[in-house]
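Just one protein chain is left out here, and the rest sit where they should.
So that you can tell them apart, the chains are marked A and B in the order they are listed, and the count of residues begins at 1 in each.
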Amino acid sequence: MANILEVQDLSMYYITKSTTVRAVEDVTFSIAEGETFGLVGESGCGKSTAARALVRLLPESGKIVGGSVLYKDKNVVSMTEHEVRALRGREIGMIFQDPMTSLNPVTTVRKQFFESLKRDKNMTKAAMEERSIELLRLVGIPEPAARLDNYVHELSGGMRQRVMIAIALASQPRLLLADEPTTALDVTIQDQVICLLNDLREQLGMSILLVTHDLGVVNEMCHHVAVMYAGRIVEIADTRNPLHHPRHPYTKGLINSLPAEHDTRSRLEPINGAPPNLSREIIGCPFAPRCPHTTETCRTQLPRTVMVDEGHFVSCHLVTEAACAADSAQKQGGAQ
Amino acid sequence: MTSLELKLGADPAKENEGLDKPKKKKTPKITKSGKPSVWRRSPSLLVGAIMVVFIFFVAAFPTLFAENAEKPMTALMDFTAMLKPPTAEHWFGTDNYGRDIYTMVIGATRLDLLIGLGSVALPFVVGSFLGLICGYYGGKLDSIIMRILDVFVAFPFMVLAIAIVAIIGNGIMNLLIAMWIVSWPPYTRLVRSEVLVAKNSEYVQAAKTLGYSDITIIFRHILPNVISSSVVYAASDVVMCIMTAASMSFLGLGVDAATLEWGSIISSGKTYIMGGYWWISTMPGLIMIFVGLGFSLFGDGLNDLLRTKD
Partner (left out) sequence: METFKYILRRVLQMIPVFIVSLIVIFLMMRLLPGDAALATLGEKVDPKVYEALKENMGLNASLWDQFTIYASNLLQGDLGSSYKYKMPVAELIGSRMVVTLCLALTAAIITIIVALPLGYLAGVKKDKLPDVLVRLFALVGLAAPSFWVGLVLLITLAVGTGLFPTSGWGKDWGEHLWALLLPGFTLAFASIAVVIRNVRNNVVDVRNADYVDFGRSKGLSSWVISTGYVLRNALIPTATLLALRIIGMLSGSVIIENIFGLPGIGALLVEAVTGREYATVQGCVMVFVAITLIVNLLTDILYSVLDHRIQLGGDRA
């Protein structure tokens, strides 16, 4: 499978006069065509910022300070504003967390479809109307024609999320950035949206970058997953690996803090402490203050990222040491 | 997934070199409570407060700023220096009686400040109290007071104030009464709407469950939570009241002509404008702008502070 998106060493800071928040630091990953890639972590770990940085949808203070984002081999970071705008919507669509606040409240659903569809100069009004209805039907909205005349506040929460997805799909993007698409919804509707996204991905053959803090959703949807902590990716792998054989203590902590499916009696183990303040310089491993296995090295040195298995990468001193030990043991064995 | 290689980047150990050594770090100044100080969070509050304090100082000790400020007006007359433009000697120039305008303006500060604060104090207390009662009890009392309020706000405030002064006559006390009558409705409305929200909040429900009396709930639990918008409004209302009072004096419907007041000084210069004596009417406006800026900044600062607390 070819990669649709390759992110290399991406760093993005929020820079104001008084502070610099290192929201995303040296992030590297890639998304293959047709796959769903999960980006998980606690709130404030930089996962949403990272997703927005991919299409440079950042507030003025947000600056990409390093790295590259290659979309179909073109670097988004060095594009002009005009080029990025051409990319947004048509190539890379995006949906947001809160369907209540993410649609323009003062215009009708129709107008919000037409805004996107109008970019195709050849489209007639009738064709746009037809296409809008088709998109609404695609996301499973009953009586799609009637919904076009509605204002956002006249729709229910789940309906709004579907409408937002339909609008984001209007220009047939190849990659959909989904920023916590289920967080603000009721549990039953969450499932519907997950199924919908899965169906759409298969039907349209697009890729999805799913930003979420919900490991359950990741399990259901994603082919690959990256775990973010304090602006950095700490573990990245095939979905089965981090979730079932986590190597990084943070990933382990995340999984242990979830209720197990069939085991309701065992106690949940929360991760103690809070994520570090990203406006201060972090020395050593960012997870060190909360990690149960912290050593002196962890406090002073940033861990390297090492491959522990085919396509499974971890940034943790413990893992590195274990790998080195195994490595040297092997070498010694080879020498003898 | 061959492309999932992670580039290692620069050697992290190298990057962190020398970080073990103690290093002086710039950290924002933080007070004992662990939060940035009030002034830092709201610089306009600081500037506004300094200006307001300064104005109070001028009002309290006018002679420090103009040595003749507390003398009677007739004593300031100097017929050898009539209608002199601003000079080093007479900063704001002199009027048709040769009186130093700067001295007159400084001398009037106390009165104007008193009118401003006095106009706001009573409506603030009474209006907020009515708002509390209306919001908390609702029902008939609420509708009666709100209908009365409707009648009051049906008049543009200047029109009502003029009508009132026309009935009860000129003078400082009458001007204050007019200001009281026209300025209470906003306080009642502000507080009432906030009480309506607070009434259903959990802390009030909890207090009710615990069996506190209405009076305790209203004054101990609700009042501190709803008064902030009223306080912020009051700061800007002081400016508005000073201006309205000065406007009334300007029209000859405020303090009587013999009383020294910013509006009346400006008004007295009106007739000399056509003759090119521009300073009588314009210079006193500068101190009014200063006072207005001070209270506005102070109000803005209060707003920032009270609204951003979490």
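As a working rule, a contact is a pair of C-beta atoms (placed from the backbone, for glycine too) under 8 Å apart; a residue touches a chain by one contact, two chains touch by 3 or more.
In this text the structure is predicted, and so the values were computed from the model without any measurement.
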{"item": "Shown chains touched by the chain that is not drawn here", "value": "A, B"}
{"item": "Option from B:A88, B:I215, B:A258 or B:M274 whose C-beta touches the chain left out", "value": "B:M274"}
{"item": "Sole residue of A:V65, A:A86 or A:A325 that reaches the chain not shown, by the stated touch rule", "value": "A:A86"}
{"item": "Residue of A:D9, A:E115, A:E129 or A:E220 touching the missing chain in the full complex", "value": "A:E115"}
{"item": "Of B:I106, B:V204, B:I218 or B:A246, the residue in touch with the unshown chain", "value": "B:A246"}
{"item": "Interface residues of chain A (partner: the chain not displayed)", "value": "52, 55, 57, 59, 85-90, 93-98, 101-107, 115-116, 119, 151, 153, 164, 167-168, 170-171, 177"}
{"item": "Absent chain, residues of chain B that touch it", "value": "147, 150-151, 153-159, 162-164, 166-167, 169, 193, 196-197, 236, 239, 243, 246-247, 250-253, 263, 266, 269-270, 273-274, 276, 278, 281-282, 284-285, 288-293, 296-297"}
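Basically, only the chains that are shown with their structure count from here on.
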{"item": "Centroid distance [mean C-alpha coordinates] between chain B and chain A, Å", "value": "49"}
